[in-house]
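All protein chains but one are shown at their positions in the complex.
Each chain gets a letter, A, B and C, in the order it is written, and its residues are counted from 1.
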Amino acid sequence: MGKAFGAVVSIIALVSAYFIVVHRWWLPVDISTTGPLIDHQFNETMVEAGILFIAAQLILGLFCWQYGDKPGRRVKEFPGGPKPVVAFGVIIVGLEILALSLVGSKAWAAIYMTPAPSDAIHIDVQAEQFAFFFRYPGPDGKFGKIHPELMNDGNGDYFGIDPMNDVAARDDIMVGTLTIPVNKPILLTLHSKDMIHDFYVPELRIQQDILPGLEIPIHFTATKVGRYEIACTQLCGLGHYEMRAFLEVLPQDKFDEWLKEQSGD
Amino acid sequence: MSESGAGAHAVIMEASPFGLQSKKLVIWLFIASDAITFGALLFGYSYLRLGSLDWSYPFEGSSILNGFIMTVILLTSSLTMLAAVMAAKRDNKGQCLRWIGFTILLGTIFAVLHLREWFHMFGEGWALYKNPLGGSPIFAAGFFGITGLHLLHVISGVIALSILAIRYNNGALDKTYVETTGLYWHFVDLVWMFVFPIVYLMNAAVR
Amino acid sequence: MHDAQPAVHHHTAPEGFIRKYVFSVDHKVIGLQYYGLALVAVFVGMVLSWLMRLHLGWATLAIPGLHLLSSAGAPGNVMTPEYYLSLMTMHGTIMVFFVLTNAPLAGFGNYFLPIQVGAADMAFPRMNMMSFWVTFTAFIVLMLSFFVGDGPPLSGWTAYATLSSVGGASGPGEATGQTFWAISIALFCIGQLLGSLNFISTTLDLRTKGMTLARLPLSTWAWFVTSCIGLLAFADLLPACILLILDRSFGTSFFNPAGMVLNGEVAKYSGGSPLLWQHLFWFFGHPEVYIAIIPAFGIVSHILAASARKPLLGGTRVLIGCMIALAFLSYVVWGHHMFLSGLNPFSAILFSVPTLIITIPATIAVLMWIGTVYGARLRFNTACLFCLGFISVFVSGGISGFFLAQPSIDIYLHATYFVVAHFHFVMAVAAIFGIFAGTYFWMPKMIGRMMNETLGKWHFWLTFVGVYCIFMPMHYLGLAGNVRRYAAFTDNFLVPLIPVHKFITIAALFTGAAQFIFLFNLFYTRFWGPKAPDNPWEATSLEWSTTSPPPFDNFGGRQMVVNHGAYEYGVEGPKDYIMQTDPVKVAGD
Partner (left out) sequence: MGLKHIIAVPALFLAGSSLLVLSAPPARPAGGIITGKVTYTGTPPKMHPIDMSKEPYCEKLHNPPDKTQTVVTGPGDTLEYVVVYISAGEKSMPPPTTGERFDQKGCMYIPHILAMQAGQDLKIYTDDPVAHNIHPEPRLNAEWNKSQPPGAPPIDVQWEKPEFIPVKCNIHPWMHGYFAVVATPHYAVTDADGNYKIVGVPPGTYTLTAWQEANSPISKQVTVTSGETKADFSFHVLPYAF
């Protein structure tokens, strides 16, 4: 029975590791300037944790294989007793923690604790059950003020702007796809109309909750042209799984074109 | 609840060489957990207060004065309770009962003053969810919520003391119960020492 | 047994069915009641997870009779998203509260803590009875939410505001179901608080002669530490639930900020913050994870020593140290659930460091167990196998903690199936393995009959391989960015992952089916199992010094006297173990 257990545990450990090693299911290709930091941190952790995982399972398996209840054999104390084991645990794990948290904090700070570059393109994001909407300031470069009492999905006023009395609001562009130029810093202001939502783009390595009553800024720079998906990752109601938008990363010239025709209509 | 540990296990407890009194211990544990409950409420209240831009400071001098009187009364009741416990230690039943009586009286006065304050505020249009001054309604919710919970503790304390007085008098309960109930009463007093500055003094009307 | 103490009569065994089995003050009956409640709950929760898995694998599958189960609504017996979310909420709530908290702590704890300290009953038997019936009421209230309004709440077991705090405006199930949820959890808190008071004072006060703290079995230590956690954790969840009820039913807005637009109107709330709920909830929620797992620590250590026939590596002290360290750390890491919730980014770093430090005591505990296995004479009975399985799954689950503890990696993995895999392994499956181990080990004592080992081994192997087939692939899904709590997968980057979900679903169905072997074994044993001797496992602690099952006052009026530590195995002599009650000098006779 002990041999069986040892074998099964080892097989499970190795099979589990195999799919990781061959990247059968893996992170999508990163398209952001800060993503490499995260990926590096991720791979570091994967190596260290992977070694610990395999080692622990195999050793457990080995011991179970060896130390069945053989008649006549006396039980053995672990060589050296507990002290070296405890010390080993503290040192190994301690060092790992130290390394990980030092490097990791750098990666985190680089994304969440640095201000957006001054030339960042400012886009306003409204999350509601169950969609994202995006607002560009338009030619005048100014956002209209938001009036919650005017928000109305029926007439397309997703942000509650008041063009009748608010001149800055008249040229605001409101769309359902986040369209941005490549290699340009983007600054999003996230706010929610009702529930807690979350702005998640796996390729951008960006995830941030959107809370009602708060305006949360987040900035990034996309490095690859393409069309990606924005998913909501904070349970927000029955349509949570359908809450999505698309991220369209365009070359600069295409983006300018798009912006022109949007403000045109 | 310490009551439910009554006679049932007296013998076993004496048989246990590690005999703290379970009654006293359990009261301490209850106090610890109750402190967390109040702590959570006070944390939430302060958290929201720090985050609010339109906080209102409604308490005029009269309310503050009233609060001070209530505080003094509660503190005094703690002293009388202490006297009761000491009398009980000396097995002086009569004196102990007299002091418990004083404590009950003071506790009741505290509750009455508190309720008077409440109804006065209701009269001004305050409610759990409403702030007539137009400021953040969280003040009202926090005030009535926290003082309400404390008032609940005071009233149940008064009831517990009355039961204690009767059953201690006819010998159904021994003196250890005077001590444990006293612990509870001091705790209620201590909580007020936090509640009073946080929900009264810090919301005094600034002129 | 040698020195005859004056018999201690505290209260006489009650007469009549009601006093004996229903409203009983006997900790053994209450322990069995808790265990039974958890057993019912776990099978309900498991069936719910089956339905969820079926829906995730085959989104348009019609499941006969689905509309009868809940008023969440299932047109043509096809599960709607709100139905799925309500199942998810109930699965989480039932499992975390009524299984992982009830069975290992309240169930086994109630039964064996007084026996292991050598007491005749809990310190406050009536309070003990009250705590069970309050918990029972909580369970009933929770079940009722299936049938009121439009079904159970859909806000998950974490019940995040504002989804949970604005009433029907936020979706079906939020009108009445969520209120039932909040009431149920509030009641559950009260039940647990009463239980904790009882456990702590029993451990400290009712220990018999010679039972020093150092001689307490690790299981008792685990229950003691866990109760200390629970005493404070549930005292924090209780007011949180009350505030939630106030928000929902009395118009306050503790959790609701101003300017929310609900049903096309600006809602009448102002001044609150949804983050407050998260703070209050996770200040309870993280300790709750340890409330679920630490009893399993104790149970597994307790059983492992008996099965390995040698003392635990490092004695009891190291593991006690680990459990206490975990208990303290559990209170300073709640923020790691909120890295991306809009807190000050700096707090993420503050919270991630203690979170990573938690891995140190956890690692040491694992090393101690593995070191105990070294050079042992393992008796591979089912209980032992489940202990070894526990170590394996606990390692698998703990390792993924390294990733999630780091804010920078959490940016990608937060709210993906990686998290689901992590907490199911480290908290759910590990704790369940602890419960199984305890069941196979202690059932002979609890019902006086030996469980069937063949069925038990089948149960173990199917479950062990099964859980790996279910939860290991979830890590891969997480790596691929599969968001959790989705009722169906319609995004382009999720559709290719559906085959993996199908595999998981099938694995879940098989593993779930294997649990019926256990259920059958349990019932068969209860009625037709062979009679159990007093000490079938040749174990040392006090519960094995009395009859199986123990008499009403546990030791038949005898006063136990303890002369030895809890785990003196592998000694020279005719028998390779010394019971705690054995005389100091082991005489030849």
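By definition in this document, contacts are C-beta pairs under 8 Å (C-beta built on N, C-alpha and C of every residue); 3 or more make two chains touch, one makes a residue touch a chain.
Quick caveat, the model's predicted, so the values are computed rather than measured.
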item	value
Neighbouring shown chains of the undisplayed chain, as defined at the top	A, C
Listed residues C:Gly36, C:Pro75, C:Pro499 or C:Gly556, member touching the removed chain	C:Pro75
Touch criterion as defined above, residue of A:Asn43, A:Thr114, A:Asn152 or A:Gln252 at the omitted chain	A:Asn152
Residue numbers in chain A that touch the chain omitted from display	128-132, 150, 152-158, 161-164, 174-177, 237-239, 242-246, 265
Absent chain, residues of chain C that touch it	60, 73, 75-76, 78, 80-82, 150, 168-169, 171-172, 263-264, 488, 490
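By definition in this document, only the chains that are shown with their structure count from here on.
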item	value
Centroid comparison with chain A (C-alpha atoms), farthest chain	B
For chain A paired with chain B, centre-to-centre distance based on mean C-alpha positions, whole Å	48
Mean-CA-position distance for chain C and chain B (Å)	35
Per-residue overlap in chain C, given as positions that touch at least 2 other chains	272-273
Complex contacts: residues of chain C adjacent to chain B	8-11, 25, 119-121, 123-127, 130, 193-194, 196-197, 200-201, 204-209, 211, 231-232, 234-236, 238-240, 243, 246, 250-254, 270-273, 276, 279-280, 283, 559
Contact footprint of chain C on chain A as seen in their complex	1-2, 5, 8-9, 12, 16, 19-20, 24-28, 37-38, 41-42, 45-46, 48-49, 52-53, 56-57, 59-60, 63-64, 67-70, 73-78, 81-82, 85-86, 88-90, 92-94, 96-97, 100-101, 104-105, 107-109, 111-113, 128-129, 148-149, 151-153, 160, 193-196, 198, 200, 202, 205-209, 211-214, 216, 229, 231-242, 244
Interface residues, chain B side, partner chain C - complex	1, 4-5, 8-13, 15-22, 25-26, 29-30, 32-34, 36-37, 39-41, 43-44, 47-48, 51-52, 54, 128-129, 136-138, 141, 145
